[in-house]
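Omission of a single protein chain aside, the complex is shown with its protein chains in their original locations.
Order of writing sets the chain letters: A, B and C. Residues in each chain are counted from 1.
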Amino acid sequence: MLNNAKGVYIVAQTPFDERGNVDLDSIDTLVDFYRGHGANGFTVLGVSGEAGKLSAEEARQVAERYIKCAGDLPVVIGVSNPSLAQLSAFSREAMDLGAAGVMIAPPAGLQTDEDLLGYFGEVFRRIEGTPTVLQDFPFASKVAMSVPLIHQLIERHQEIQLIKEEDLPCLNKISRLREGNGRRVAILTGNNAMYLPLELQRGADGPMAGFSYPEMLTQVYGLHQAGKFEEADDLFDIYLPLLRYEAMGFWGVCARKEVMRRRGAIRHATMRTPGPKLSEKDLHEIDRLVARLETRLGR
Amino acid sequence: MLNNAKGVYIVAQTPFDERGNVDLDSIDTLVDFYRGHGANGFTVLGVSGEAGKLSAEEARQVAERYIKCAGDLPVVIGVSNPSLAQLSAFSREAMDLGAAGVMIAPPAGLQTDEDLLGYFGEVFRRIEGTPTVLQDFPFASKVAMSVPLIHQLIERHQEIQLIKEEDLPCLNKISRLREGNGRRVAILTGNNAMYLPLELQRGADGPMAGFSYPEMLTQVYGLHQAGKFEEADDLFDIYLPLLRYEAMGFWGVCARKEVMRRRGAIRHATMRTPGPKLSEKDLHEIDRLVARLETRLGR
Amino acid sequence: MLNNAKGVYIVAQTPFDERGNVDLDSIDTLVDFYRGHGANGFTVLGVSGEAGKLSAEEARQVAERYIKCAGDLPVVIGVSNPSLAQLSAFSREAMDLGAAGVMIAPPAGLQTDEDLLGYFGEVFRRIEGTPTVLQDFPFASKVAMSVPLIHQLIERHQEIQLIKEEDLPCLNKISRLREGNGRRVAILTGNNAMYLPLELQRGADGPMAGFSYPEMLTQVYGLHQAGKFEEADDLFDIYLPLLRYEAMGFWGVCARKEVMRRRGAIRHATMRTPGPKLSEKDLHEIDRLVARLETRLGR
Partner (left out) sequence: MLNNAKGVYIVAQTPFDERGNVDLDSIDTLVDFYRGHGANGFTVLGVSGEAGKLSAEEARQVAERYIKCAGDLPVVIGVSNPSLAQLSAFSREAMDLGAAGVMIAPPAGLQTDEDLLGYFGEVFRRIEGTPTVLQDFPFASKVAMSVPLIHQLIERHQEIQLIKEEDLPCLNKISRLREGNGRRVAILTGNNAMYLPLELQRGADGPMAGFSYPEMLTQVYGLHQAGKFEEADDLFDIYLPLLRYEAMGFWGVCARKEVMRRRGAIRHATMRTPGPKLSEKDLHEIDRLVARLETRLGR
């Protein structure tokens, strides 16, 4: 099913309360918020979902809540882990909970194509048959995968149904991935959606990204699907100033949470420590960026 | 003098001909282009100037030509080099040729504050008295420098007159650098100017960045200086779609060269190998981005 | 108590059965083996203990079994984890099980002194009062810590009672750590004991290392304590050919397990995947190295 993924898979944040505990109740409102803005699916416990800061039990709870709230919408659970034992255990848990699939980026330290082929051989020996999103995000994973390697992985492992492509530069890589003659997989794109309209032109099936105004993602995708490319660009460009603000790593994610808090999607903008806190100046910048956006949107 | 730098220091590209040889004549037209759009100074042989691909003799020739063409405008020469012997030899050459100063980023492999203090101690023992831009660009240099460390370096070394700040996220780092109580140095910002208006609000003295429409840099800076912050943002936002396109590493620099070629600033968009070449799809995207920009500018 | 650690803290392997499951029963025989050869304490779930490949539950079981078997001998539990939530949860578990302390290396990605001070501030806010071994092992952790930084950490955090020093080159770093004027902490050394007699001369309090002939570690330490420096070197040199064989990363650990299997300490030499398997040639080399060692020992 992930082979045919299309549209907007929201990379969903993990809400925390003021003391840094997981705020499960805010997942309900956040899912409503995303769904109300047209999300077609969710990706949970990715890098910007602060998966790396959770305990195994917390991760399970977050996955469970998202899957429950999402109802009929597919939920992909990030399970990347330097420990194959933990990766495969959590994959099984996620699938048992009803996930549509898991997302895996290779662990730091793998370098050669041979290493990577060996690694994924081990992975899929353990989670055979599990629908999988292969995440190509070298900035965070520190592992580079070439197009020929990704094509090889697709041929070897039926489990790989979707590529989350967020290498930089991304555009020709998307074109080359699409030009392969092998089995078709879906390609969704990340990088905070900074290049979304261009990526869609290159053959991507939609974004797998987070943004505090998810309606932009769905509207740009919809306009693109309708062949209204200029309108898609026009709309995208209105949001770009805020989008690029949220694209600054974990600090940008904190800004994103703050905007979503203001929009009523979550109760707190807290990032779990170690993580950024917004300064007075940051908050003032967000005021201005949001005000300018709302003006541009004619509100 | 670099202590008081203000305005737009253009990070200048190195032009090559179709076969990859340095095209010194295009430096003349490129300097005219930049100057015509209001540049206050130049930074030559930085990362995006492809310094790492030149021979020592080619680097000297490029520096010489830029300094000669720039006339009264200050030229900063990038001299970063894993070899201190080469760094100091080229620094002396650059100053002898009339450079306003040199720019240095620490070499990959340095890790602790102690290592970095030791490194710069060695550097300034060798190029004592040379006005220096300290480049804080961990994405390219692979070396992280904290605010307290940069403050320490400023206190120890009178040579440091200007910080090129392009860590990410950059905004609070600029604020913190400014809040120091020590000797004042200039702060110019890089990151392809993606955050320019915000950086100016944080106390930066201007951009040290490259862009195919350098008039944006000077106009945004001018509007900011005039207190017209909304107009500065409005203008910046018009250019942001192209700006973010050019921000994708060396491939983005290639796009920048192509736009400058179209604008008559250089004869060829060539990047020296190993480096990107633009595909048909890339060129088509540039067509659209430039056309949209020109429309937005009312031309 | 770890402040006064002296002697040989064995870095203990984690035994697996032929299918890669944790072999808890082999922990009993392995502890007997180590104790029979004079171990003064144990360090469990370090890098060479394959901690990174275990699930949280498996790690707990291994820690529990070691602590139970070790009886009156102190057991240090490795708890390094990119997730502070997991690090602190496992620290509490380990101390509740009766550990003498925990061992922590900073996670990859931390770079500046400021980052590291912030990280350990967070760590000790969460595990306040827990006796801690600070592991300085940049080869594995990818994080460099300078002597001044380590001294600062010692001053700030009473929890740090012992430094496991295994940077390379190691000798002057040990001297410099010892020359500090601050609170005294123990210094034990790693790097597979490749430099043990020299490290003892520099003021180290003993090895915290693994070796298939742990009697070498205790005898060299004993001779050193008795002032018999030449005899210490003589004995050490006999073992050095095998020692350097076991020093080749995880593959060396696999060789170590094989020798310990032959000596009856564990039932299987298995490393958990992804990990090395010994080839015929490897096994033949081990035959020769062990035979030569036994000859040199006059057996």
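In this text, a residue touches a chain if its C-beta (ideal position, glycine included) is under 8 Å from a C-beta of that chain, and two chains touch if they have at least 3 such contacts.
Remember, predicted model here, so these are calculated numbers, not experimental data.
S.K.: Give the labels of the shown chains that the missing chain contacts, considering the complete complex.
M.R.: Touched by the chain not displayed, across the whole complex: A, B, C.
S.K.: For the chain left off this view, which of C:Leu97, C:Leu117 or C:Leu240 is in contact with it?
M.R.: Counting the whole complex, the residue in contact with the absent chain is C:Leu240.
S.K.: Per the definition of touch given earlier, which of A:Glu18, A:Glu57, A:Glu114 or A:Glu128 contacts the omitted chain?
M.R.: A:Glu114
S.K.: May I ask you to list the residues on chain A that touch the chain which is not drawn?
M.R.: Residues of chain A in contact with the hidden chain: 111-115, 138, 143-149.
S.K.: Could you pull out which residues of chain B are in touch with the chain that's been left out?
M.R.: Touch set of chain B with respect to the missing chain: 52-56, 58, 82-86, 89, 108, 118-119, 122, 272-274.
S.K.: Take the complete complex as the reference. Which residues in chain C touch the chain that isn't displayed?
M.R.: Considering the whole complex, chain C reaches the absent chain at 168-172, 175, 194-195, 198, 201-202, 233, 236-237, 240-241, 244-245, 248-249, 251-252, 276, 279, 281-282, 285, 288, 292.
Operating definition for what follows: only the chains that are shown with their structure count from here on.
S.K.: How many angstrom lie between the centres of chain B and chain C, each centre taken as the mean Cα position?
M.R.: Using C-alpha averages as centres, the distance is 47 Å.
S.K.: Taking each residue of chain A in turn, which ones touch at least two of the other chains?
M.R.: In chain A, nothing touches at least two other chains.
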